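Shown here: the complex without one of its protein chains, the others still in place.
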Amino acid sequence: MSAREPILSIADLSIAFGPRIVVTIDALELGSGEILGVAGESGSGKSMTALAILGLAGTVGATVRGRIAFEGRDLLELSDRELRDVRGRRMAMIFQNPVSSFNPVFRVGDVFVRALLLHGARSKAEARERAAAGLRRVLLSPDLLERYPHQLSGGQAQRVAIALALALRSEVLLADEPTSALDVTVQAEILQLVRSLRDEAGMSVLFISHDLAVISELCDRIVVMRSGVVVEQGPASAVLGAPEHEYTKALVTAVPKVGVADD
Amino acid sequence: MIEDAFARGGTRPLAQAGLAIRRNPLIAVGGALALLIVVVAILAPAIATHPGDAYTAAHPTQTLLAPSSEHWFGTDQLGRDVYSRVVYGARVSPLIAFLVLVIACLVGIPLGIAAGYFGGVIDDVLMRITDVFLAFPALLLALAFAAVLKPSAGNTTLAIALTWWPWYTRLIRGQAASVAGRQYVEAAKALGVPHRRILFKHILPNSITPLIVQVSLDVSAVILTASALSFLGLGAQDPTPDWGLMVSQGQSYFTTQWWLVTFPGAAILLTAVAFNLLGDGLRDVLDPRRVPNR
Partner (left out) sequence: MTKYVARRVALAILVVAGVVVLTFVIARVVPGDPAASWAGPHVSRAELARVRHDLGLDLPLPEQIGRYFAGVAGGDWGTSIHTHQPVLSDLMDRAPASIELVTVAMLIALVVGIPLGLISAKWPGRASDGIIRVAAVLGVSMPAFWLALILQLLFFQRLHLLPVAGQYDPNLDYTHPLTQYTRMVVVDALITGNWIVLRSAIAHLILPALVIASYPVGVITRMVRASVLDTVGEDHVRMVRALGFPERSVFGRFALKLSLNPVIAVVALVFAYSLANTFLVEAVFDWPGLGSYAANAISALDTPAIVGVTLFIAVVYVVLNLAVDLVQAYLDPRIRLR
């Protein structure tokens, strides 16, 4: 599992609001076909890092320095246009609150189809077909495309978001606390789905969560962040089985039944 | 966590005010202008070059003179110094606005508290009454009241106040209802704490911030309404140096004597801008969650 070619590698990254630096990461790699867990409490810089990878840190007023290489190209060097082709098309992101991550006055299918047209679908009909196929792959009825977000359950909305990533044939999925707002049974289904994305579609997944139990169940490798700094990283079993850093130890003992990952 | 990163700024009121000014420097401009207007109103006798012209004086030999070093804003149809009258005008419509807002609060707040705190029939009746008042654009209703009263500054004040109170009843009612439903108030009620005490200790303090914001935003609207009534001849009467009245009187000479209309109107605009900027700023500082827009 260690010999994988990294699809995404971060070096000397710093993210700042004005003079205040909130994240510094010396090195972080996401292997091709890997599920990398990023753990840490809220405020530790996990989500900010994900936004920086997509080149969206600027939209919340942050500045990013360093190098974020995606398949060898530094994303920070790309023009706005080139970056937009990466966003959505190559890398997709899903969020903590699946229902509110869809605009309430658009049918979900509308966003879906527009995104596909933006990223290579040649016609509306083709986009519709691909959207329906995406929904079937996450075991949802294509009829849901006609619905508005408020008519979907949290689990359904998150599946739709994942289906969108599938339909766009993204290579990387950035998942920011995708299960935290869902109840436990739905959570398990979504985790299963994320795993199958990797196993069947070969997606690489950066999985951000404050929940070590979830991370330990799903991820190959773990990065633990605190106050914007990576304090520990390594294979899931190693980090959780024998944590080195005090903070990780505290996190591990705080979760009742964190086992060693099942792989 | 993005929110966290932002929230780490100061929470002390002074620091917040500083932050608000830096984010929105227009507050400082509004505050300075508002202060200027208040100072001009207080010191009018010292600032005016011809204080006697503010009211009844007439100089038949000096009518309709163009602006000059002697008469900065020229003279009007009775030979009065327009600059001095504009200066004294700072004592008229801003004062009307102040009185209107005081009266509207004195009427609106108790009714709002009654509606929000007691609920039930009182609430229903009061809210339907405010619905009716709010079904008129403010200027229109004030105008209708003013039109059937004798035109005077006092009746203008009354007419606008009659129009304005329901806004505050609505605002306070919402606040009071949300506070009245909270646990500690429910508990106080259950313990038999007198209504009066609950009202003063819990409900009023909680309602005060949005009220201040709304009142400060309303100063401009009231000044514009009062000036409009004066312009239509329903407000203060000559010789009162009311800006709206001065514009109205200047209309007939306007094509050749532009200064008669230009300066008093500019004073209205400046005053309205000042309080609008100040109100916006106060809203940013005191109530980040935005007061519902009208």
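When the chains are written out, they are named A and B in that same order, and each has its own residue count from 1.
Throughout what follows, contacts are C-beta pairs under 8 Å (C-beta built on N, C-alpha and C of every residue); 3 or more make two chains touch, one makes a residue touch a chain.
Since this is a predicted model, take the numbers as computed values, not measurements.
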| item | value |
| --- | --- |
| Contacting the left-out chain in the complete assembly, out of A:21, A:69, A:118 or A:229 | A:118 |
| Contact with the hidden chain (one of A:24, A:97, A:180 or A:227) | A:97 |
| Residue in contact with the excluded chain [from B:36, B:144, B:193 or B:208] | B:144 |
| Chain A residues that touch the omitted chain in the full complex | 51, 54, 56, 59, 84-89, 92-93, 95-97, 100-107, 111, 114-115, 118-119, 148-151, 161, 164, 168, 174 |
| Hidden partner chain, residues of chain B it touches | 23, 26, 128-129, 131-133, 135-141, 143-145, 147-149, 220, 224, 227-228, 231-234, 244, 247-248, 251, 254-255, 258, 261-262, 265-266, 268-269, 272-273, 276-277, 280, 290, 293-294 |
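Please note the rule applied: only the chains that are shown with their structure count from here on.
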| item | value |
| --- | --- |
| Centre distance in Å when chain A and chain B are each reduced to the mean of their C-alpha atoms | 52 |
